[in-house]
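Shown here: the complex without one of its protein chains, the others still in place.
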Amino acid sequence: MPDPIDRLASLFERFPGIGPRQAQRFVQFLLRSSPSVRREFISGVQDLGGSVHQCPECMRFHTGKKGPCSICADPGRDLSLLAIVASDADLLALERSHTYNGKYFVLGGLLSLASDRLGNLHVKELTSSLPKRVKAGLAEVILAFPANPEGDSTAVRVREIVTEENVPGLSVTTLGRGLSTGSELEYADPDTLKSALDNRK
Amino acid sequence: MPDPIDRLASLFERFPGIGPRQAQRFVQFLLRSSPSVRREFISGVQDLGGSVHQCPECMRFHTGKKGPCSICADPGRDLSLLAIVASDADLLALERSHTYNGKYFVLGGLLSLASDRLGNLHVKELTSSLPKRVKAGLAEVILAFPANPEGDSTAVRVREIVTEENVPGLSVTTLGRGLSTGSELEYADPDTLKSALDNRK
Amino acid sequence: MPDPIDRLASLFERFPGIGPRQAQRFVQFLLRSSPSVRREFISGVQDLGGSVHQCPECMRFHTGKKGPCSICADPGRDLSLLAIVASDADLLALERSHTYNGKYFVLGGLLSLASDRLGNLHVKELTSSLPKRVKAGLAEVILAFPANPEGDSTAVRVREIVTEENVPGLSVTTLGRGLSTGSELEYADPDTLKSALDNRK
Partner (left out) sequence: MPDPIDRLASLFERFPGIGPRQAQRFVQFLLRSSPSVRREFISGVQDLGGSVHQCPECMRFHTGKKGPCSICADPGRDLSLLAIVASDADLLALERSHTYNGKYFVLGGLLSLASDRLGNLHVKELTSSLPKRVKAGLAEVILAFPANPEGDSTAVRVREIVTEENVPGLSVTTLGRGLSTGSELEYADPDTLKSALDNRK
């Protein structure tokens, strides 16, 4: 029987950005907490399964009524645009920027470089929804992935997949590249400088 | 009713070193995990309450049999020394250094600078155990706290408390100060230089 | 008479990125060096005045023959493009990227936010050269400044200055903004996200 302290620590090590030492600190924190704090924490995790729903349209998690989330239910959004993002966090970043009023679709991750399995990504949910979306006015799919190798290879695959659906009048775009806020030419990589020159205006 | 996502995120924010953004990432991680992973995690936290015991002598948490921990039960430890440490992690650091063979007592925290309440610290467990420990041979209490303001003020208070117990023949010491591995004179603070000079040998 | 050590240290403090402590280290380094090392250093600085020339066309420093630098003398460069950069280092970064084959002009700095004096910048050299450059085919001035407040306000001023020259057929562009290599949506600022959306393609 493995040590409960080590076992919980190894579960915390799977959390994003957590190493062995911080995982141990988390366990010590819970050990030193009162039983009522631990119970509160356990019920917090349990509640995720109960009162949190995945929006059947954009696949993000929300806690409103079961069914479409508040963005998908909002009649004021621009139906001609669909931004495909990797995660709920990326969706929320775009919302916070107040620069986008179209719809979203959360893919649920990125292709890893080690494997290009689409296994856990919501690809089928995306493609099966396209005809209905186009009928409702969708004209452009925006691949809004991070500017890194995983984001790039995911964009390539999703573009192929959407293109294979052969939806007439549907264009696929990617986010613009160039200098981002704070970029200095002296330290910019050649790809960014090339994009900055290509996209000058 | 508060949002379960935000509620769990605010619980994670109480974890040591975790800010709002990482707390949200933890919740998203659990949301995206399968129900079986969440159940495993919940049972891991529940197990802390069941199979983890607090050693009644040194107050650290362990997973052996109920009762004294392996260090407190070890007949080979030097009963004349008692190192009082803030946390299980500090105790383990001293053990890893293989330079100490006395007994330990885990205070369970430090006095904060904002308040000097001893509330959560195991002061009563410490003082009530002193007569028995002295009878068993205890001659020196070592205040092994970090070299920072919280550690210093905790050392001052614990020294007062132990001294008030008026145990004949019991001395109270603190860890030596000076250059620590890697210290350069040019960047050392005056207190460290003073200790390094005072403790030269 | 000020102390020579402190006087030289205060000269080193004017070097980019050098604080008081490192300036003192530089002086100590020179003090501990042999007189021949100091002489070599002195002659190195003196040589800058002798064998280094400022290109009369792009204003960058070079060590070829007096007169135009190798880039300005190269007949293979595209005369229709003129990239205005802040520094020689930014010019070299663009060259290293192998994505630009036009001409350059080094402004010699950026407007600071504290003052918008153009004093030290080569504005007159720029404007006086425009008619000749346009006659030779110049069609587009590219403001290639860093994506920070100083770069932005310099771009605004240089655009005004070039526009006031009233050169027919001359357009002024700025480098494209958007995600730069490595950017993640979650951590991108709203301006960058807005540019990335606006410049999608």
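We just call them A, B and C in the order they show up, numbering each chain from 1.
Rule of thumb we're sticking to: contacts are C-beta pairs under 8 Å (C-beta built on N, C-alpha and C of every residue); 3 or more make two chains touch, one makes a residue touch a chain.
None of the values given here were measured: they were computed from a predicted structure.
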Missing chain: touched chains present in the view: B, C
Selected residue (touches chain absent from view) among B:V37, B:I71, B:V123 or B:A196: B:A196
Touch with the omitted chain, as defined above, among B:S34, B:N166 or B:T181: B:T181
Residue ranges of chain B at the interface with the undisplayed chain: 85-87, 89-90, 93-94, 96-100, 142, 144-148, 173-201
Residue numbers in chain C that touch the chain omitted from display: 3-5, 7-8, 11, 14-17, 22, 24-32, 35, 38, 40-42, 44-52, 61, 63, 87-89, 108-109
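Methods note: only the chains that are shown with their structure count from here on.
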Common touching chains of chain C and chain A: none
Centrality ranking, top chain (CA atoms only): A
Chain centre separation in whole Å, for chain B relative to chain A (CA means): 39
Rounded Å distance between chain B and chain C, as computed from the means of their C-alpha atoms: 55
Junction residues of chain B, two or more chains touched: none
